[in-house]
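The structure's right below; bear with me while I get my questions together.
Here the complex is missing a single protein chain, while all its other protein chains stay put.
For reference, chains read A and B in written order, and residue numbers begin at 1 within each chain.
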Amino acid sequence: MIPELGHFALILALCVALVQGTLPLFGAARGDARLMALAPTAALTQAFLVILAFLALMQAYVASDFSVANVVANSHSAKPLLYKITGVWGNHEGSMLLWALILSIFGAAVAIFGAELPDSLRSRVLAIQALIGVGFLAFILFTSNPFARLAPAPPDGNGLNPLLQDPGLAFHPPLLYLGYVGFSVTYAFAIAALLEGRVDAAWARWVRPWTLAAWCFLTLGIALGSWWAYYILGWGGFWFWDPVENASLMPWLAGTALLHSAIVVEKRDALKSWTVLLAILAFSLSLLGTFLVRSGVLTSVHAFAQDPARGLYILCFLLAVTGGGLTLYALRAPGLQPGGLFQPLSREGALILNNLLLCTLAATVLLGTLYPLFLDLLTGNKVSVGPPFFNATFVPICLALFAALCVGPFLGWKRAELWPALAHLRIAFAVAVVAALVAAFAIDQSSTLAAVAFGFGVWLIVGTLAELATRLRLGRLPLRESLRRLRNTPRASIGMTISHAALGFVVLGAVATGAWHAELIRTLKPGETVSFAGYDVTLQRVDNVQGANYVAERATLAVTRGGKPFTTLLPERRLFVVQRRQVAETAIQTNLLRDFYATLGEGDANTGWTIRLYDNPLAPWIWLGAALCALGGFVSLSDRRLRIGAPTRRRTVQAAE
Amino acid sequence: MWARSQCIALLLLCALPALAVEPTEMLKDPALEARARQIGQALRCVVCQNQSIDDSQAEVAHDMRRAVRERLQAGDSDDQVFAYMVARYGDYVLLKPPFKARTLVLWLGAPALLLIAGVALLFAARRRRTATVAPPPLNEEERVRLSVILGDQWDFHPERSEGACGKQERSLGLRPRDDS
Partner (left out) sequence: MSRRLLYLLPLLTLALMAGFFAWSLLIGRDPAAIGSVVVGRPAPPLNIPALQEGQAPLTDALFKSGKPVLVNFFASWCAPCLAEHPLFMRLKEREGAIVIGIAWKNKRDEALAWLKRLGNPFQTAGLDLEGKAGLDWGLSGVPETYAVDGNGIVRLHFRGPLIERDLTDSVIPFLKGNTP
């Protein structure tokens, strides 16, 4: 009964989305207030219905209702409750429903927080949002119905992919989708602006918070995915340039570019058509990622349910959304009035450089991801594009971006001088060079590139802090005065400082872990000791452990340093009985400066067990830095000036005076 | 049909906890072993998806790792080892595609884009700068009309404004009223 209710709610949601996607558009075109007023109500109704459908599916999972085919395929009665819940989106059908859910919630959020938007703009945004929703809901209902019943119901289910039974991966998809889908709002704003034929500072101010929110979630989602890969895949890597990872990186890069170009529109009324294009691209790249992951066009370690028929549907949808948007862009964008003028050397110029480099990065990833496909179709030649290619092409452009990143905030709008900005960065430059030299001579003499990249990481942190210090006139004014200035600094600027410095931490973590980790692979019998990276590691014993839905071998590794106990690590190798699959449970001891990392391999008491040990310096900084980066975004989001409707409120206050 | 099911089976195999390089495979000479690891990370496991042979548990990956070590022990250079693998499995095994005619677009596509866009932007900026030469100064009649329109509250401070707009404002030749 409840699954049917969910199915019915989903069908109703599709009907509501159809109404929401058409009538308000006519209303906005004709200036009919009643039709426009339909949009917010419809958005809230649609959200309510999709939430209902989602809860219905969740109920089927929690109650282990094995008459529902999707539950049978992806759940098992012995699974812990957490994974029963997260199992809802651990499969193709459920994850599409999650997409639709987040999409409709974003629509409802625009309806609620967008009360201050002009009526025609709001109704157009909501209508576009609904049209995207129509695509997804129809996709779910016609090709991937999660509520399909199975008769007769089997006694138990097939269980969830063990790799997904992990807290990190449980919350990775929702965060990622919040990012992907958040860009749909930006897209809807861009299309609405093209329909209205007007892009101005007010528009940029409305778009920025949505972009920022989506960007923050996407940052967190990517970081969580990378962290998961780090501790579950068992060889200490954190980014593999897999098509699925690339698919999430491309919208992130486009979204980052958009965040920066929207500032130029807001402050200087320039770069309008470019910003609109980026807004369309950020969401299009999100959809492209979905297409690549689910269509079977490319292969990936993290294979999703791959089905060419679904692939064709998503391709058509992608064409409708992106193609429609870009056609409108080609028709309308030339008519947008170019805005404020500026010299190449200025804050605007720096932000253009930022956009140029970020877009080149995105193009590098796109080309690298799709090139094997293009070449195979055109010539039949097979090539692989893997980490060494991206390290050779992506990293140099990144370094150029990092070099410019610290200088940009010192440049004034319209026209600026380079030398005064560089003079402020003297100390940061010196510190960075020293750091690079120390890295090159004291830490590792073999890798020059790593030392240079390390210097760039330090440059990012110190350079960003130097900008803050200059703004607060730290050391030139009394401390009290500087603190007062800090309090008065807009949150958006504080957010920028946090995010830029955080990037430096990510770079340091990635460089140190990637280039300077130590590794030991050894077969140990119980009682044997090896020394590794200044520690002595003893395999004390290997026990058999019984988990909720798995059996495991658990090694007890006693780690001592100079005879004193340091820690005990308990890596496991789990065998999930239902799926007959093994998963490594790594043991990590971290002190936030380095990770001591151990995995347990195959073996038995006679031959010993294969143990892998890693010492990963600064590894935690990668994900802490990424989280800090997102935090900077949230701080910026809390800026009063960015809060939705703030400009209008100020206007009403003035009117009241 | 078969190909697909085999893919899935292999995928499962590859996704196992990757204790790929086994202690028994490793070379005694640490320098040689380090080179072998380096090469292994740049060679693709031919039955896995985007995994290097260093990270893969597949049978073939095991054979390839052993072959890499045998070649190194026989005194091959890194390039010779790569050539050995390419002769058997084609460019497909190289995770870093070789730079040749058919990968030209891959290697140079994005940098070329950057270059073209950068040059185009600089040209556009230069053209705009020449295009925005100051408009001809106002004649006396226009000045009077403008000051009437602007009234008292408008106050141009040319010395404070900067940039292209500043130039234009300066060319208006307006001074604050109380100055005149």
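Basically, a residue touches a chain if its C-beta (ideal position, glycine included) is under 8 Å from a C-beta of that chain, and two chains touch if they have at least 3 such contacts.
As the structure is a prediction and not an experimental result, all values here were calculated from the model.
Only one residue in the set A:F291, A:F505 or A:Y550 touches the chain that does not appear here, and it is A:F291.
Annotation: of A:Y83, A:Y329 or A:F596, A:Y329 touches the absent chain (contact as defined above).
The residue from A:F142, A:F374 or A:F441 that touches the chain not shown here is A:F374. Annotation: of B:V21, B:V46 or B:L95, B:V46 touches the absent chain (contact as defined above). Where chain B meets the omitted chain, the residues involved are 2-4, 6-7, 10, 46-47, 49, 58-60, 63-64, 66-67, 86-90, 92. Mapped onto chain A, the interface with the missing chain covers residues 273, 277, 280-281, 284, 291, 295-299, 308, 311-312, 315, 318-319, 322-323, 326-327, 329-330, 333-334, 370, 373-374, 376-377, 380-382.
In this text, only the chains that are shown with their structure count from here on.
Each chain gets one centre point, the mean of its Cα atoms, and the points for chain A and chain B are 18 Å apart. Taken in their complex, chain A has these residues touching chain B: 163, 233-235, 237, 240-243, 299-301, 303, 340-344, 346, 352, 356-357, 359-361, 363-364, 367-368, 371, 375, 379, 381-389, 392-393, 397, 414-415, 521-523, 573, 581-584, 599, 601-602, 610, 612. Across the complex, chain B meets chain A through its residues 7-8, 11-12, 14-24, 26, 41-42, 44, 48-52, 55, 90-97, 102-103, 105-107, 109-111, 113-114, 117-118, 121-122, 125, 128-129, 132, 162-165.
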